[in-house]
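FYI, not all chains are in this one, though none of them got moved.
A and B label the chains in the order they appear, each numbered from 1.
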Amino acid sequence: MRLQRDRSLLLMIDFQAGLLPVIEGGLQVIEEAAWLANVAEALAVPVWLTEQYPEKLGGTAAGLISELGEHQVWQKHHFSAMEAPEFAQALKAQSVQQVVICGTEAHICVLQSALGLLEAGYSVYWLSEATASRRCEEARFARERACAQGAIAVTADMVAYEWLDRCDTALFKEVHRRLLKPRSSRGVTFF
Amino acid sequence: MRLQRDRSLLLMIDFQAGLLPVIEGGLQVIEEAAWLANVAEALAVPVWLTEQYPEKLGGTAAGLISELGEHQVWQKHHFSAMEAPEFAQALKAQSVQQVVICGTEAHICVLQSALGLLEAGYSVYWLSEATASRRCEEARFARERACAQGAIAVTADMVAYEWLDRCDTALFKEVHRRLLKPRSSRGVTFF
């Protein structure tokens, strides 16, 4: 039930330049997704991104890309990432069982991808402060629907502390100093 | 789990002239139900309506009927549509597994119909912005009760994008231009 870093992957759905300006909380979702991606990088958790129809909606927001270390980008035309066979196969090839999902819009591409992941047998963790829609109430409906079908709503702090597991390691101390502590007093909205 | 247009039916419960004026959100439920009916029509999803005791409560609101394309109307005296044998049999004759339900009052006829559909083995999708009661809190209790027994709360946007499945088709482009885009910035209350 707890997240384990060697079985996890962080999946960022459609954080695209052409979408974010109309999202309620668009600035925050980028900031919090980037923060967790930094934690993931420190812990060797893979970071994957999708882009919906980038020829029309633009690529991933520059403000997010500039914060990322190693990552992989997938383009898609179906709203659900799992409908793209190359994505589904590549995911299957990873030793991943737990997918932490975030992105926009919560009730379209994130939700459909989450449902596809659940159907394929993955555990899905819905990152509440980095998953949003144009209407924030609609993001809440998306989260509740995903959870009703088996997803687990989490916060970035929950994920980080579960990946870290214990506090008496050099790794914890470094991540705490560089990422956990600076964020601890930051105000956050959970969608 | 996701909605599929070739297995779906849109069921509108008792949007009647004699009921709507006392419903909290009565104007909105008509507008949003009509919008999704237009999406359904574009995607060849059948649209069915019920009327409760029309000799007393009046027929379906004219403002809704005028927006509809092809549709079928069923009259009933039980609060649950599924108690009317001709309705239940006609539904069984369709190749339908997923029923998107909306209407008034949420906690009486919509709820009882939803429970009847669930008992009969259908998947029930509760359309949150088009299902209301006189007291909006009571509509929420109805939704939560239906969901506790297996229904899935959805928004009109969720339904439309799941029915459409992908964005690189002529059909998507037409529906997007004509229906999705014009509604995207509209304020909506979810009951």
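Worth a mention:
Here is the rule we use: contacts are C-beta pairs under 8 Å (C-beta built on N, C-alpha and C of every residue); 3 or more make two chains touch, one makes a residue touch a chain.
Computed from a prediction, not measured in an experiment: that's the story for all the values here.
Here 2 identical chains are displayed in place, and the whole complex they belong to in this file is assembled from 4 copies in total.
One rule holds in what follows: only the chains that are shown with their structure count from here on.
The rotation relating chain A to chain B, fitted on Cα atoms, amounts to 90°, rounded to the nearest 5. Averaging C-alpha coordinates per chain places the centre of chain A 32 Å away from that of chain B. Looking at the complex, you find that chain A touches chain B at residues 22, 52-53, 56, 77-80, 83, 107-108, 111-112, 115-116, 118-119, 134-135, 137-138, 141-142, 144-145, 148-149.
Contact residues of chain B toward chain A in the complex are 1-2, 128, 147, 152-155, 157-158, 161-162, 164-168, 184-185, 187-188, 190.
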